[in-house]
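Following: one structure in structure tokens, then a few remarks.
Excluded from the complex is one protein chain; the other protein chains are retained at their positions.
Naming follows writing order (A, B and C), and every chain is counted from residue 1.
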Amino acid sequence: MPLYHDEDQAMLAETAQQFMAEQGAIKDQLRHWRDRNCKDGFGHALWKQFAEMGFTGILVGEDHGGLDMGHVEAGIVLEEIGRNLTPSPFLSSSVLAATALKHGSDDVKGRWLPDMVAGEKVYAVAIDEGPKHRPERIACKAEKSGNGFRLSGKKDFVVYGASAEMIVVAARTSGSDSDEDGLTLFAVPQDANGMSHDSVRLVDSSMASHITFDGVELDGDAVIGEVDGGRAVLNAMLTAGRVGAAAEGVGVARGAMDMTVDYLKQRKQFGKLIGEFQALQHRAAHLYSEVEIARAVTIKAAQLLDGGSEQAELMSSVAKAKVAKAAGLAVREGVQMHGGIGMTDEYDIGLYMKRDRALQEFLGDQYYHANRVAELSGY
Amino acid sequence: MPLYHDEDQAMLAETAQQFMAEQGAIKDQLRHWRDRNCKDGFGHALWKQFAEMGFTGILVGEDHGGLDMGHVEAGIVLEEIGRNLTPSPFLSSSVLAATALKHGSDDVKGRWLPDMVAGEKVYAVAIDEGPKHRPERIACKAEKSGNGFRLSGKKDFVVYGASAEMIVVAARTSGSDSDEDGLTLFAVPQDANGMSHDSVRLVDSSMASHITFDGVELDGDAVIGEVDGGRAVLNAMLTAGRVGAAAEGVGVARGAMDMTVDYLKQRKQFGKLIGEFQALQHRAAHLYSEVEIARAVTIKAAQLLDGGSEQAELMSSVAKAKVAKAAGLAVREGVQMHGGIGMTDEYDIGLYMKRDRALQEFLGDQYYHANRVAELSGY
Amino acid sequence: MSDPESFRSEVRDWLEANCPPEMRQPVRDEEDVYWGGRNASFKNDAQKAWFEACRDKGYTVPEWPKEYGGAGLTPAEGKILRQEMARIGARPPLSSFGIWMLGPALLHFGTEGQKQRFLNEIARGEIRWCQGYSEPGSGSDLVSMQTFGEDKGDHWIVNGQKIWTSYADEADWIFCLVRTDKENKYQGITFMLFDMANDGVSTKPIKLISGNSPFCETFMDDVKVPKSYGEDIPGYVGEINRGWDVAKYLLGHEREMISATGGGDRASSLGAVTSRQGELDPVLRAEMAMFDVDALSFTAMSEKFMDELKVNKGHPAQPNMLKYAGTELNKRRHELLMAAGGSRALEWESEETSGGKTARGWLRTKANSIEGGTSEVMLNVISKRILDLPGA
Partner (left out) sequence: MSDPESFRSEVRDWLEANCPPEMRQPVRDEEDVYWGGRNASFKNDAQKAWFEACRDKGYTVPEWPKEYGGAGLTPAEGKILRQEMARIGARPPLSSFGIWMLGPALLHFGTEGQKQRFLNEIARGEIRWCQGYSEPGSGSDLVSMQTFGEDKGDHWIVNGQKIWTSYADEADWIFCLVRTDKENKYQGITFMLFDMANDGVSTKPIKLISGNSPFCETFMDDVKVPKSYGEDIPGYVGEINRGWDVAKYLLGHEREMISATGGGDRASSLGAVTSRQGELDPVLRAEMAMFDVDALSFTAMSEKFMDELKVNKGHPAQPNMLKYAGTELNKRRHELLMAAGGSRALEWESEETSGGKTARGWLRTKANSIEGGTSEVMLNVISKRILDLPGA
């Protein structure tokens, strides 16, 4: 498969670009909800529009109302989300949760997928336990209880958790904290007794929950996939989520870069456009290289994932780390090259910096993934 | 103590600078011996002149003919050595070996120090066992034998080993390879039976030995310091050597930088002096900052060492790592900014790159020392 | 100077007697800082006692001459005092742009009358000053400023706008660059001093990406600035139309100040601090180690710079290098703090993070390499004044 968008993908990209620029623009979405101190952190009306466009069902099979497309296509939408900093549960619901649900029984799929595809419901995922991403270690416990399970423990960094109608929770049904086996994924409904959210606003104005499960009783049909066999589902979900987060990060990087390059062409200092200064030119050109490379490896990872390649896991970490490096550079250079006004809340460049930071942290930062690249490469 | 050279030190610096520029210049020493394929890799006549200047005895007490000065003063000489790429056994003999011998009995001192101070003899040190610096692990063995010891094992990267009249060898007299205790330092004379050198030329045209000790019989009076108590002596020697290597590295960095900044003022491209290009100006200015900072921390480490501070060990690693970073940048920028002619053997800038590489590796590279900074800081 | 060791023990005794235990705690927030001024109030009795003891001893500005409110200490004595204060963790008794910026300019360029009045007011914390340099649209290019003072004989009528005036909304007086000659780019600027209570002066706070900030926009609308405040007390520093000389001198001084504190909490290892919060990922640990190498090295550079400054050694443009390296380092430090803090550090308003302290602190550092001369300007200056590169 050639490493660029085919015709259908190019058409989707054009559609997504136009849609997001019109409906998901910073002033209409991010600033709008932020300045109203919205407790969801995103707009439900826009989520409905996502559904109308078919975006919500990109990774969902046709049986459940989806488009049955792949991660390249999901990445196309995410790149535009990133570029416009559009607050949306797309990554959590339509990539992470959708990937997990794919591994569920027909019952589970039928129960959750159509509503999500229709834009009626949003879902979240609860993985981290502590401030850093360490999915190798899961301590949350789900003990057998009658025909179902009793869930106890804490989860952190559950993005849009308090707004989600259902949360995919990775919990331990056997073994000890660091065991590879013994995990099970559960679809925990919003109204479950004993689940409480401490919802906090993050630097990028998105919302995330610290969730406490205090003996939450779950039916057996809350299980996604096999009991004790959740590691594979979790890994599939993480790989998909990382590739998706990388794609969104590429959008953030490109948005910040484009805004900065435009600024270089307008702002004058010492009687010259600052874009005429060779030192800034070289830094901008270096940044361009890094962002293009990050974009290439992200599409590559998505293609490998869609193709079922064994390399997908490694390349998802490569992409996540590379995008973190490139996008981090883009927002730092962006703020610096904007100078003083780049520091003001009034200008958008700072919003890119904030979103980049939250996205970097989500599902593992560059250090986590560089380490994982080393481990997967056997050193 | 203020962190700059006092009057006496400033005078020494001036003397050393003049001496090295006149007697130790690249074309007269490094190129001269290199082009003649000299098996020593340095000039004995120059070593005699070092002695006449008093340099050889900077760290040696007056009892043994030395000047009883400190590591700041040794660093002053080393910086000029580095700047002129002067091949010399100064670091091995007058810093490393001299520091070890300081811990010896009066007998040991009397036997070895005066000849070194007089420029009659040169010494080397044998620490590494393998291609990377890992002094925490010493496998070379010295077993009790009669009144003395029987030395067996292999050592690598013994700089100027084949030319040395005596080699300070760290060997294990008890315990196992990674034990802290159980080391002993020996002064092994050149004519010891069973010692063989495989002498190789290095990238910077210096010579180094792989040494095999095949049951070398040593008298009891070959011991430097206490039997089994060699770790402290080894550490003192290493700290002194690292601060010295950092000082030489500062000289290499400054030499390369000065040559490059001069070139920027002479070479024309596209109708302009290349030093007029802002991108190169900013890189040169950044390089200047890094080199100045590396120099400051090197002098700081030497002062701490001279003052007997507990911080000296940490700061010797900080200095060694920082200088490696700064000097590496200086030679890389140097070659790149010189363009094609920087790649030719005819120009000196490449010689700085070669010397820097060998010096980086000597007594631990930036990765080794950054790791050591982390360990000494408790993480 | 007095015998250093006896001076040191004298200082120790004095600090022991005068610095309350509460004033030996680290500064936690803005409330802990005493800025002085007409409307100042003390947070608590300890802050008041410590300030007054220092004021009376001349220790708010220990190296200024006694006649101007200082203690007349030599540089060596000043260093000993700072060391001893650092040893017990004593807070600065008074923070002030008057001390850091206007004071040095007056000591260098001021008339005797100006020194008598303004330096004493500063030293005694009576007047709080702010700085009016940047304008919207001028940025690093200070001489392109537009704020204009029309000459009316014994006074000017000033119109224009300044930006990035820290604490303009709380300051009593402003030292302000105003164009007084439109023809002459450099030699047409005057360094004026005036009361913020004057008619026509208004301020508006600037919200930063890190949240609310001390920065303001300051508007001047037909503000009357007298040319004299009494005998030998001109309403400007230096000469009329030669304010650029004063500004340049002061910028250099500001860079020294920033460069001396650029590395942040410098002496300690960042890796040691962050690893206490939780185990560091191996690659992050390596980044921390490389950072610590750079940061500990920079600490030595700062020390060397300060030591050389005292004896007039070192290249005069050296502060630009320290400013550049120090601020870039501080930005890196806060990137790593965010990485070590993980998702918790992302929180913006939560109690657990004291209202997003880590994140806001991180964002705030991004201004370090912009304010007081951008990193790019610093590199230009190094190229030109230190490396002597052509056309720089």
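In this section, contacts are C-beta pairs under 8 Å (C-beta built on N, C-alpha and C of every residue); 3 or more make two chains touch, one makes a residue touch a chain.
All figures in this text were calculated on a predicted structure; none of them were measured in a lab.
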| item | value |
| --- | --- |
| Among shown chains, those touching the left-out chain | A, B, C |
| Residue among B:Leu78, B:Leu183, B:Leu234 or B:Met353 touching the omitted chain | B:Met353 |
| Residue of A:Ile26, A:Val233 or A:Val297 in touch with the missing chain, whole complex considered | A:Val297 |
| Residue among A:Leu59, A:Ala187, A:Leu264 or A:Ala312 that touches the chain left out of view | A:Leu264 |
| Touching residues on chain B - with respect to the absent chain | 128, 130-133, 156-157, 200-205, 208, 267, 269-271, 277, 279-280, 328, 332, 335-336, 339-340, 342-346, 350-351, 353-354, 357-358, 361, 365-368, 370-371, 374 |
| Residues from chain C at the interface with the omitted partner, ascending | 282-283, 285-287, 289-290 |
| Residues of chain A (touch criterion as defined above) contacting the omitted chain | 2-4, 261, 264-265, 272-273, 275-276, 278, 281-282, 284-286, 288-290, 292-294, 296-297, 299-300, 314-315, 318-319, 321-322, 325, 366, 369-371, 373-374, 377-379 |
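One rule holds for everything that comes next: only the chains that are shown with their structure count from here on.
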| item | value |
| --- | --- |
| Rounded Å distance, chain A centre to chain B centre (Cα mean) | 51 |
| Chain B and chain C, separation of their C-alpha mean positions in angstrom | 42 |
| Touching two or more other chains - residues of chain A | 277, 279 |
| Touching two or more other chains - residue numbers and ranges from chain C | 376, 379 |
